[in-house]
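For reference, the structure I am asking about is given below.
A single protein chain has been omitted from the complex, and every remaining protein chain is retained in its original position.
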Amino acid sequence: MKVLVAEGRDHAPPGPSRSRSAGRRREALRPAADKVVAVAAVIAAWQLASWAGVIDTRSIASPAQIVGELVSFPGDPAFWSALGATLQGWAIGLVLSVAIALPVGLALGSSEIAYRSCRFTIDFLRTIPPVALVPLALLIYGATLEMKVVLVVLGACWPVLLQTMSGVHQVDPVSRETARSYRLDRARTIVWVVVPGASPFIATGVRIAATMALILTIGSELIGGAPGLGQQIGLAEVATDVSRMYALIVVCAALGVLVNAVLARAEGRVMSWHVSQTMRTRAHSA
Amino acid sequence: MAESATTPAVAARRPAEPPDTAGERHSALLSVQRLTKSYPVPEGRRTVVEDLDLDVRPGEIVTIVGPSGAGKTTLLRCIAGLLPASSGQVVIGGRPVTGPPEQLAVVFQDYSRSLMPWLSVRHNVELPLRGKNVPRDERRRRVTDALADVGLGHTAEQHPWQLSGGMQQRVAIARALAYRPQAMLMDEPFASVDAQTRADLEDLVLDLRQRLDITILLVTHDIDEAVYLGDTVVVLGGRPTRVRERLTVPLGRDRDQATTKALPEFVRLRTHILTGIREGAS
Amino acid sequence: MAESATTPAVAARRPAEPPDTAGERHSALLSVQRLTKSYPVPEGRRTVVEDLDLDVRPGEIVTIVGPSGAGKTTLLRCIAGLLPASSGQVVIGGRPVTGPPEQLAVVFQDYSRSLMPWLSVRHNVELPLRGKNVPRDERRRRVTDALADVGLGHTAEQHPWQLSGGMQQRVAIARALAYRPQAMLMDEPFASVDAQTRADLEDLVLDLRQRLDITILLVTHDIDEAVYLGDTVVVLGGRPTRVRERLTVPLGRDRDQATTKALPEFVRLRTHILTGIREGAS
Amino acid sequence: MARLADDAHPSPLRMIGRLGVEAWLPVALFVAWWVASDSSQSLYFPSLQTIVEAFGRTWLPAGITEHVLPSLGNLAAGFAIASALGVGLGLVLGLVRRLGAALSPILEFMRAVPAVALLPLGLLLLGIGSSMKIALIAYAAFWPILLTTVDGVRGIDATVQDVARSYRVPLRLRLTSVVLPGAAPQIMTGMRTSLSIGITVIVFSEMAGSTEGIGYAILQAQRGFRIAEMWAGMLALGIIGYLLNIAFRGLEHRVLRWNRAMHHTMLAARS
Partner (left out) sequence: ACGSGPASSGGPAGPVVVGTTPSLGNAGLYYAQSQGYFPQRGLQVEITPAQSGSVAIPLLLNGQMQFAATDPLSAMVAISQNIPISMIAPGNVGPADPDIDPGAILVRDGGPVRTPADLAGRTVGVNVLNGLSHVAAMQAIDALGGDSSASQYVEVPLPQMVEAAARGQVDAVVTNEPFVTTGLEAGLTRLATPFSKVLPDVPQIVYIATNSYIADNPDQVSAFRDSIQQANAYLAENPEESRIVGRTSTETPPEVLDQIRVPVFNAEPLTVADMQAIMDLMLRYRVIDQPLDVGTVVAGQGT
């Protein structure tokens, strides 16, 4: 019930005195302010825990230490090349994952027979941990970009595949019938009806995959020793340079935030028609 | 509301009088005051409804007619507290509406989407009652009655997507009936049912008001229906939409499909509205 | 079809004659033959339509009326090749229907869901034309024309969910119009539009048939509409549903909202159907 | 768009047909692998025969009690925690948009934290033992469920949301009767993804502080260059994955019965 009340109050009719443009500006800034407050609170709590000794700074660095280390990164060419290598592996891996999983997901979502045929294989393969495949990937590809990409794809394609498959199943049957009754051919039906209809699911899958891909890139660099931020983390770990290690980890996680912000923005554009987007304008349309 | 009763010939083309008559205000259960609503569009905002005033007394049936896209649904959604007004306000029972008010049931125009596909017909109708903490037995009874009232006693265990369009629409009506609200907002509630069922449902609405004194605001495109059901018919029109006309229907409360519709008063009103609409359109 | 033209008084309560008249068969563009359709329900299967026969000649407008839940939509879906018949068949242009036939456009009852929310109004209307490989310019032109025809020229760039219910319904009609089908199946196409727009759209349908000789099968709950538009009115009823009556409308092809509806033939037919329905219901 | 009819009592012939559809590809792949690897001299890619022998040796039947059961126990606990927290928090963030927006940077940050950082934290907070492993599994499995829940909740049909609001359906009932079922298709898909992620994380979680478990066995085999045993371990993981997915399908089938029936009848109500 609180939720209802909150919604109501949030969007209560504005008083006549309230300047509308100022109100809208405030409204636009509010989410950003919320975020800053939330992030600041977490950092403060972490720093306090470090000071109080709840977190041993020898095994987990404090925010202050991390910031101290972070400021040295911009001037460090090794950092930039590692960052570049990681981003490259991540981007290629993610694009490939989507490029493979999306069509396959569409096909398996559209055909029950195909799905049943592949069910065992898919459920089997997606439980094979990429971590365990590192030695094999190393043997075949060496500590290279290819190795990273392969491991990333092996892990990150599954969410996209599954979400796409379910998404296809969830396309409004009336949309499908409409397409069918107008004898839209298969390709056009997929492009104009199935993919957009499944897109809420697909978008979720891509967002899951994007972060997984990042983690897998870093993980394969760390374990397999390919150049990148993960390798740097490994080196810092072996050297017990906790500040540097955590600074690097923060960079990785910040990349994750960035990646998701970009995706959320893209999603907002591509899916501007979807309830998740239009409910916002509905609610704010006062 | 007597003072606003004008003969159609006089009232035509005249905007509704300013709703500042103190006496009327006080007796209104529901009052829409200078309501303006605009939607965001790429080019800025489009004002759909502007400075609209409307009063509904307790137990009154107000029917709303107006061209497609005039803003009838928008108006209803504002009254239901689902959509915030851009300016102006809606007052129900003396309090301004900021969220969905209590004791109000809405029958949505988009009936097929307003039923939850995961619930059986029975549970769809029952859901609001569970929220109201109506005891179990009472709930069962009310659901059964409401479904029987709309002629769907036999479909209780089916799911909405197993029903025809008209049946779905009737389930949505049954849900509102079972809720036993003080006021009901109905957005083209009989659009998809056949003539006979429609007549039956119209009479059900009249009966409901008679027995339970429910206040009803009903949007329809059927002018006959608007006149047959309404104590007042509100004609919307213009761009942005305002109240074009507000007609009191002098047919009393006892109405009957065959006889009422043959009354000269009925025919006159109906023709008047139709002519008005046609002129407005051309 | 002359031999099936009976005066209403005689035809009432009599099932449609067996559709084995060779001459009629051959001239039929669309023929439904002993169609039975049942749906799976928990208890087994429920037969909705049984042994239904129906013939539609090229250029004919056949209107279908019948109680809510009778199986009108089911029938249309079978004809459109969207639903396989349980037994019997549908023949269009001499070939039995196994999937959606070419040159057929459907206006769905569930109009709001049949529009793709991700496409703008223009693209919704354009989509089937893309499938038909209509060239780009031609496509644009047809879309613009069709939208103008239904009075929505200004909404082309909006999305369906930004439109009112009636506007959405008209977009669905425009989509069918732009497709330029030989035959059109329309399931309560004007249920959500106002009286004036409805009249305009009815005349659009008549005009369409006049100009392009489109064959139309139209489901409606408005008896006036059924008579006004139809060359033949098919009344469905019974459980399971059969053709209860099949009435030829002797009003010629030139019709006009004001004058036609005042003709004694019109009034007689309309009253006859209404009475029939009322008796069927009671 | 062919779909097999989904009737409750399939005929025996149908059953065989269904099994055939399900089995031909795995069998074909198995045979292809067997043939292709038959004379393999590669150290890392032993012949399938060797792998199958190693599988019998290590996993049947001793491995099951020694390694599989403890891992499955951790998985069950971790997955249950992830589901409860993911759905719970997802509902909150999906419904209270402002909170969702405010917390999104933190959540995205946590989601992207590489596991190296978590292992120390896990050891720090939970020590060595199954609670740490459960926590790791739960952590990894949590995110897809959270994301799909949030997106599922936000994607519920606008009119349905309006109905719930206008009838003032109280929060609890709204959650159980409107929001959860409405978001269920998305949530279930997320849980499916999470289930497999949970299984892969078993291996990772058993890298530290373990004396048993299927991941432990795989890692030890890998460390000891017992490559056939490592492959056998992965085979075991894959089979477990498949079996668990079957079990999960049962759950999904129940939860989404209406959904399947709806799509099924509307798309292919057969004669």
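Labels for the chains are A, B, C and D, by order of writing; each one numbers its residues from 1.
Keep this in mind: contacts are C-beta pairs under 8 Å (C-beta built on N, C-alpha and C of every residue); 3 or more make two chains touch, one makes a residue touch a chain.
Computed from a predicted model, the values in this text were never measured in an experiment.
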For the chain not depicted, the shown chains it touches: A, D
Full-complex contact with the absent chain, from A:Ala38, A:Ala236, A:Val251 or A:Val275: A:Ala236
Full-complex contact with the absent chain, from D:Leu43, D:Ile64 or D:Ala84: D:Leu43
Contact partner of the left-out chain, one of D:Val52, D:Ala101 or D:Met207: D:Met207
Touch residues of chain A, complete complex, unshown partner: 56, 58-59, 134-136, 138-144, 146, 222-225, 231, 234-242, 244
Touch residues of chain D, complete complex, unshown partner: 43-44, 119-120, 123-124, 127-128, 207-211, 220, 222-227
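One rule holds in what follows: only the chains that are shown with their structure count from here on.
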Contact-richer chain pair [A-D vs B-D]: A-D
Distance from the mean Cα position of chain D to that of chain A, given in whole angstrom: 18
Separation of chain A from chain C, taking each centre as the mean of its C-alpha atoms, in whole Å: 48
Shared interface positions of chain C, touching two or more other chains: 39, 110, 113, 161
Multi-partner residues of chain D (at least 2 other chains): 157-158, 165, 168, 170, 259, 262, 265-266
Complex interface listing, chain A residues touching chain D: 1-4, 6-7, 10, 30-31, 34-35, 37-39, 42, 55-56, 59-60, 110-113, 116-121, 123-132, 135-136, 139, 155, 158-159, 162-163, 166, 169-170, 173-174, 176-177, 200-201, 203-205, 207-208, 211, 214-215, 218-219, 222, 230, 233-234, 237, 245-246, 249, 252-257, 259-261, 264, 274-276, 278-280, 282
Touch list for chain A against partner chain C, complex: 172, 174-175, 177-185, 188, 192-193, 196-197, 199, 271, 273-274, 278
Partner chain A, residues of chain D touching it in the complex: 1-4, 18, 21-26, 29, 44-45, 95-98, 101-106, 108-117, 120-121, 124, 143-144, 147-148, 151, 154-158, 161, 165, 168, 170-171, 185-186, 188-190, 192-193, 196, 199-204, 215, 218-219, 222, 230, 233-234, 237-242, 244-246, 259, 262-263, 266-267
